[in-house]
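With one protein chain removed, the remaining protein chains of the complex are shown where they sit.
First chain written, first letter: the chains are A, B and C, and each begins at residue 1.
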Amino acid sequence: MNGTHKRGPATVVELTEQLRQFAEDRDWQRFHTPKNLAMALAGEVGELLAEMQWLTPDEAACLMADEELGGRVKAEIGDVMIYLTRLADVLGIDLLAAADDKLAEVALRYPADRVRGSAAKMPRS
Amino acid sequence: MNGTHKRGPATVVELTEQLRQFAEDRDWQRFHTPKNLAMALAGEVGELLAEMQWLTPDEAACLMADEELGGRVKAEIGDVMIYLTRLADVLGIDLLAAADDKLAEVALRYPADRVRGSAAKMPRS
Amino acid sequence: MNGTHKRGPATVVELTEQLRQFAEDRDWQRFHTPKNLAMALAGEVGELLAEMQWLTPDEAACLMADEELGGRVKAEIGDVMIYLTRLADVLGIDLLAAADDKLAEVALRYPADRVRGSAAKMPRS
Partner (left out) sequence: MNGTHKRGPATVVELTEQLRQFAEDRDWQRFHTPKNLAMALAGEVGELLAEMQWLTPDEAACLMADEELGGRVKAEIGDVMIYLTRLADVLGIDLLAAADDKLAEVALRYPADRVRGSAAKMPRS
């Protein structure tokens, strides 16, 4: 794979494998330590926030209608997903299982009929 | 869905749908604006970093061998994935397509034979 | 200094010295590497965001009127300042000079009469 990229991860597993291959092809595995990847993840999330920081809530709600801004936000979301997937792979964590386990836990802690419509009762960490 | 959670998103699409349902059941959609979700995403990434911040590189490399620490890190990774998936859904962005597009672009910008083994030539944004 | 803390840094220089002493008293200097402190800084900023994430703009504007929430936000701001000051010290950077240099640069790049009132012309990085 010399600069070419066969398109199309349809699943997280495929994306994970493509990213692993991408790092191997460049001999970048040694830089992809958990701490370094976590920092890279935070860096990309920072860029995502920077794209939205001065928007009013109304502007943010329809930001995808702005082709240029929407394209930048989509690219940042892609970057965040890339580093998150790579970090999970390096740690041996199944990304979807981790999300699913957490969702199950949160569903128990925040039963719909007790928290409905209340921001004060939303998770804050 | 009253506090129960049928297990098992096997795909990003299924996780997306479960999270949408979760928000609807609690009437939380109005709080799930792009800016709020981006802040929540950054908050969870911050917690993930906090779990690793004082570890030496060696400790971080095998952090999953520590059951308690590993469990906390997995839970934080799950939280990050949850907010990232929810944010992409609210914006109408296909998470895997966004990552794939970005990977294709990065592969072109960083051809393996020109950047191999060099941290100086890794993406820094 | 065994768990006691003489009150009152009136200046950044004094805060810097107190934090240096604090780390020395606990033999924590070796953990206070630039990367670790940067991660700790990001972790605290994440907690700060988490305190505000579900607030409406109106609620956020007067959050200090809520004693409990205001107290938590002030504490997080304090944490962020602590790690920022400590990181600058470890790197040998003068925090106020760094801010001043940057402000001078931004003032040149964003002349008041050309950018007045325009969010589109605000810094986005």
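Observations
Basically, a residue touches a chain if its C-beta (ideal position, glycine included) is under 8 Å from a C-beta of that chain, and two chains touch if they have at least 3 such contacts.
What you see is a predicted model, and the numbers here were worked out from it, not measured in a lab.
Mapped onto chain C, the footprint of the missing chain covers residues 1-5, 7-12, 15, 18-19, 22, 25-28, 31, 33-35, 38-39, 41-43, 45-49, 52, 55, 57, 60-61, 63-64, 73-75, 77-82, 84-85, 87-88, 91-93, 95-96, 98-108, 110-113, 115-117, 119, 122, 125.
With the whole complex as reference, residues 35, 38-39, 42, 47, 50-51, 53-55, 57, 119, 122, 124-125 of chain B touch the missing chain. Listed here are the chain A residues that touch the chain not shown: 31, 36, 39-40, 42-47, 49-50, 52-54.
Definition applied: only the chains that are shown with their structure count from here on.
Between chain B and chain C the centroid-to-centroid distance comes to 25 Å (mean Cα coordinates, whole Å).
Centre-to-centre separation of chain A and chain B, using mean CA positions: 3 Å.
Annotation for chain B: residues touching 2 or more other chains are 31, 39, 42-43, 45-47, 49, 52.
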